[in-house]
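The structure follows.
The complex is shown incomplete by one protein chain, all other protein chains being positioned as in the whole.
Showing chain A:
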Amino acid sequence: MAQRFQMKTGLGAGSPKLPTLLLFVLLAGPISAGLLGTLLPAFGYLPALGASDPSPDAFRALFSAPGIWTSIALSLGTGLVATALSLGIVILFTAGWSSTRAFDNLRRFLSPLLSVPHAAAAFGLAFLIAPSGFLVRLVSPALSGWERPPDLLILNDPYGLTMTAGLILKEVPFLFLMTVAALTQVNVKSISRAVASLGYGRMRGFLITAAPQVYPQIRLPVLAVLAYSTSVVDVALILGPTTPAPLAPRILVWLSDPDPAMRLKASAGAVLQIAVSALAILIWLGFERLARNWFFRTSRTGRRQASDRVPRFLVLTFVIILVAVTASGFGLLGLWSVARGWWFPDTFPAQLTLATWREALTTGGTTIWTTFVLGAGSAICCAALVIWLLESHTRAGNVPGNRLRQFLFLPLLVPQVSFLFGLQVLFIHAQIDGTLLAVMLAHSVFVLPYVFLALADPWAHQDPRYARIAATLGATNSRIFRKVRLPMLLTPLLVAIAIGFAVSVGQYLPTVLIGSGRVSTVTTESLALAAGGNRSLLGVYAMLQLILPFIVFSLASLIPALVFRNRLGMRPTSTH
């Protein structure tokens, strides 16, 4: 008896099953198919290349590659150190400065950095600290006496220190914003007031009370950063060691080799990459356990550390330096893009010119257009799927579960090179490799999680009573969706699309592999230019990586501001 009212009393009967299935297929399909396509050749099965008998030859070849153990150690070391330092900076900064003006100001600086492609940040750092870079020029020849770039291995240093720094530049903004989002779930203000009144210093108080609540919420993003950093290709190509290189960029080199045996070796390497990233995660889980024990023990000692001015200002300085390095890197990219005749040791270019831009925009029109189509296409398709999923959940009267959220991190936890290689093999087989559609599909695997994460919370926070009022006024489900829910969520929707667009612009490996070298975007173009000597053209393409997302983000804030120019209640600050 009681059951029957529940059937018809919701806001309709849209079922979330179909969109959930579609999302599952879109993510798990390429990943599992790709992993299979990587595993088979690794064990000697690649009929297209005439290999069909299972054999361990590929692995034998892999482990006899010179310096393979150094490559493995580099992947592990740079990944773990970059992740640990990024997380450390973020947590300590949050501990020392959350709910202060400085925190909010830096948050405004760090948020846009999230949409900057890794490669662009790495190029900016390179232009800043290379032997012929800006910092050396600043002191040359007056202070250093250098008339020519010093023979120092600053970039591509054998220990991967610069590469680690490059990764930190990008991972700190990411983890920072994830932490800020997590802070809203934990009542930090009252906790910190409580521990402060017990005499604890701000940092120590936060670390032993709030941090253990915040960390579980950012754990998946942290592991995603770790998996990414241990298998990164583009940053490693720009800043990483070369003799030998970390594992992932070496796999890419083997992949591009026309020799079939090298391709088998590459697939064995891709399998090894999974093991390396998994090992990194295992080591991390071990660290987690140690950290938990430490927090537990130290929180019972009663130590207050009431005065923490020095560490607070240290970490603030560090974050400011980080922002300054990133910002000046971008400034240098811009300066190089308009420089003519900028010879060492001149601090500034002799002349400014738009010639390089003109050249790039005429010869590279297709590249820019391709970048735009891939970004807009994948972002809009993913947004449509996410909206479908969220709307059907709303109509069913529930929200997407935690499991779905965790599942979305799958593409971010599996090393890209490990499944993209297999996916490429499959796409070649289906003869759709090198098409825009195939590349767009590969981009969507990485775009979808971000679009979902950006849209799900604003969607869930919309006051459900608006829809109820609309329903009692007689509006159908589809009218409520079109006239109430969607327009009210216009701003977060456009922001989600912009984030998806930025993620797509930043994709290097999926574009190179699935595009079979025939699809070129501003990011692949900039990596292709990295080896050459044309810094101005490189500057233009690196700037384009920044400018294209910037344009889309600007549109995302301009459109609602224009549409709702006379609607105070739709201003960003007043959204619930």
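Brief remarks on what is shown
As a working rule, contacts are C-beta pairs under 8 Å (C-beta built on N, C-alpha and C of every residue); 3 or more make two chains touch, one makes a residue touch a chain; residues count from 1.
By our rule, contacts and distances are computed from a predicted model.
The complex includes a chain that is not drawn, and of the options "Spore germination protein", "SCP2 domain-containing protein", "Aspartate carbamoyltransferase" or "ABC transporter ATP-binding protein" the UniProt name matching it is "ABC transporter ATP-binding protein". When the omitted chain is restored, the residue from A:Val180, A:Ile208, A:Leu272 or A:Val484 that touches it is A:Val484.
Residues of chain A in touch with the missing chain: 1-6, 8-12, 397, 463, 465-466, 468-476, 483-484, 487-488, 490, 564, 566-570, 574.
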